[in-house]
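Written below as structure tokens is the structure these notes are about.
A single protein chain has been omitted from the complex, and every remaining protein chain is retained in its original position.
Let's look at chain A:
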Amino acid sequence: MPKEQANWSPYDNNGGSCFAVAGADYCVIAADTRMSTGYNILTRDTQKSVNYKCVMASSGFQADVKALQKHLAARHLIYQHQHNKQMSCPAMAQLLSNTLYYKRFFPYYSFNVLGGLDNEGKGCVFTYDAVGSYEKVGYSSQGSGSTLIMPFLDNQLKSPSPLLLPARDAVTPLAEAEAIDLVKTVFASASERDIYTGDKLEIVVINADGIRREYMDLRKD
């Protein structure tokens, strides 16, 4: 007798892309603002990123993304009460990984990139899968447009292999303004071919002066 299949899924994919790149003293995190389901657009103006001292951008199932963000916000508050300071980027990275793995057998359908400055002020980007496997990298993209974005970044940013010895720095030598230009180019191109990416681009830049947000329009079709 053929196995019975479920006639509904607890997950949905709301599409979208997100991306982060680390520089010598800055970090740029970007995500589009389109939320879709199937071939329809739900909203052109959603926020996929959230701030602590570092910024997390997520794509995938937005309900799980929201739940994950709320969870981390609560844990971050507890940390601040106990330690009298905000969580550093590496600390948040580990917390996110643990939180994701906690739901290993009913995962958060959320593909995340976490970007910020490490304890020395250098940019750092962490990239995750849905169950918390993570790695510190120089740049990363997740979401529906990542298949279009990643190869382009590999070509432009030429990150050294993490297997090389002595360990090479993964951060890009680009200046902050150049990195932001790169982000804009990348998303503009992704919006051309990926139907789930578009509307508006939210860019968050973290540097020694703090965190600032910028917006750029993308194709609306």
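Things to note:
Operating definition for what follows: contacts are C-beta pairs under 8 Å (C-beta built on N, C-alpha and C of every residue); 3 or more make two chains touch, one makes a residue touch a chain; residues count from 1.
Definition applied: contacts and distances are computed from a predicted model.
Per its UniProt record, the hidden chain corresponds to "Proteasome subunit alpha type" from the list "LRC58 protein", "serine C-palmitoyltransferase", "Collectrin-like domain-containing protein" or "Proteasome subunit alpha type". The missing chain lies against chain A, touching residues 70, 74, 77-78, 81.
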